[in-house]
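Can you read through this structure? Questions will come right after.
Removed: one protein chain of the complex. Kept in place: all other protein chains.
And now, subunit A:
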Amino acid sequence: MGIAFTENASRLHAPAGIACSIDGAELRSFASDGDTPQGHVPRAVLKPRSTDEILSLIRWANDSGTGVVPVSSTGRRRRGDTVPARDNVVIADLSGMNRLLHADARDKIAILEAGVDFGTVDDLLQPHGLRALRPLSPRAGKSVLASFLEREPPINANDHWDVADPFGGTLLVLGNGHCAPTGGAAIEGTLAEQLARGHRQMMPIGPTNLDLLRVLQGAQGSLGLMAWAALYCERIPTMERGWFASADALEPVIDLARELLHHRIGNALFIVDRVQLALLLARDAAAFNALCGALPAWTLFVGLSAGRQAPEEKMAWQQADLRAGGERHGVGLAESLAGHTATALGQRLRVAEPVSFRDRVSGAHRELFFLQQLDRAAGFVPLVRDGLTKAGLGHLPLGVYIQPMAQGVYGHIEFTLPYDPDKADDAQRSAAAWQAAAERCADAGAFFSRPYGAWSDLAYRHDDGIRSMMALTKSILDPAGVMNPNRLPYS
């Protein structure tokens, strides 16, 4: 294989000035990920450091017919979307573009390059009194922009008005080799000139009749890539306190979550079952097993916060409303569970670790996630559990995580199956059982908004015209088909 790399690299003629690696080990590291044992080995890893270099790279790819797979995160990747799906592909590694370009505490917005990850973003924002909205405990190397570009739901459910959140204006580089500023960034002048005039790139939509940010979200890098983006942030609160709201059944917990969302209470808010909560809290297998025996069946995590305006009063009425809601729905409120305080969990959620919390106990996990409305979420749990039991995998722990989105209009419903990768039988059987679970969920109304890997077949089995729109989109934005080729079914 190493010889093949050398031969390919000699023919590459990559654009001058862009750092390029043809190191065999590095190339091979992009040929697989946590979910994809073996994809195609890229010809090179190109590491642009500026928008101009990204443009050069994409134009070169168009001229040479080379595919480009954008990657902004570092560390152990998953889901297959960054693994080349054909030969003659280079990786556009944006992880070196990791600067905070601007931050404005007054407007609670910051401009980040694609390579800024969750391990560093809060350190960059902290001097400005800000911190990032974030998904549930992302790993340290995960790119902030890539995460939201893939519609990863933030735990800040009340600030998630729309699927485009937390994006403001962005700068995209399309597969056709042109820059496309979106939303509030689509204004005359360079970014520096815009900032000097006072623009803060705050609007996420547009320009005019186009919304390319929304188009590129969920595209798995198959239409273009994002050089930088303005992201709405959270002002670091003056006071902050976490609560666990628990019950034996899921429905009352969802009812309480819905009520809090309708009241816009809680700067962080998500629902987990005992296994998922144990995965979040435990540092090792023994602690995990103990927690699984001690935690309640379902828990809503609620992070309450207050800013600069009469914070004690605000915390007081929020807590009173939370208590009243808990009583109304028969959900028990606690500041700690099994020796772990909710406030401490809230703080830990802000510390990104190198390895996903889902892998901490068993070493590996399978994930299954999709969208549906919150009042239909409970129906999916027995579908997945029963399927695992029938497959003889009832001994494996199954975690459930429900993240309200769009302020509670619908939710991200996620199942986690931790397993020991060294136990070959569990690993093999769980793979088949997991795909069967995905199919059962699809039959029951699961919407695979983010159709990674084999979920693509499920997501596109209905076709009310959307694939023809996808083909039209691809032909306009990436006519030569250079971006992440063969990744999504455009034809």
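As a convention for this text, a contact is a pair of C-beta atoms (placed from the backbone, for glycine too) under 8 Å apart; a residue touches a chain by one contact, two chains touch by 3 or more; residues count from 1.
As a convention for this text, contacts and distances are computed from a predicted model.
Colleague: Which protein name, taken from UniProt, belongs to the chain you can't see among "Probable membrane transporter protein", "Hydrogenase-4 component F", "FAD-binding oxidoreductase" or "Cytochrome b561"?
Modeller: Hidden chain identified via UniProt as "FAD-binding oxidoreductase".
Colleague: Which one, A:Gly24, A:Gly96, A:Pro207 or A:Gly379, makes contact with the chain that was left out?
Modeller: A:Pro207
Colleague: Among A:His13, A:Arg86 or A:His262, which residue is in contact with the omitted chain in the full complex?
Modeller: Checking the options A:His13, A:Arg86 or A:His262, the one contacting the hidden chain is A:His262.
Colleague: Looking at A:Ser50, A:Gln347, A:Gln373 or A:Ser491, which makes contact with the chain not pictured?
Modeller: Of the candidates A:Ser50, A:Gln347, A:Gln373 or A:Ser491, A:Gln373 is in touch with the missing chain.
Colleague: Considering the entire assembly, which residues of subunit A contact the chain that has been omitted?
Modeller: 104, 106-108, 151, 161-164, 178-181, 183-184, 186-189, 197-220, 222-223, 232, 235, 258, 262-264, 306-310, 313-314, 316-317, 320-321, 371-375, 406-410, 445-451, 456, 459-460, 462-466, 468-470, 472-473, 475-477, 488
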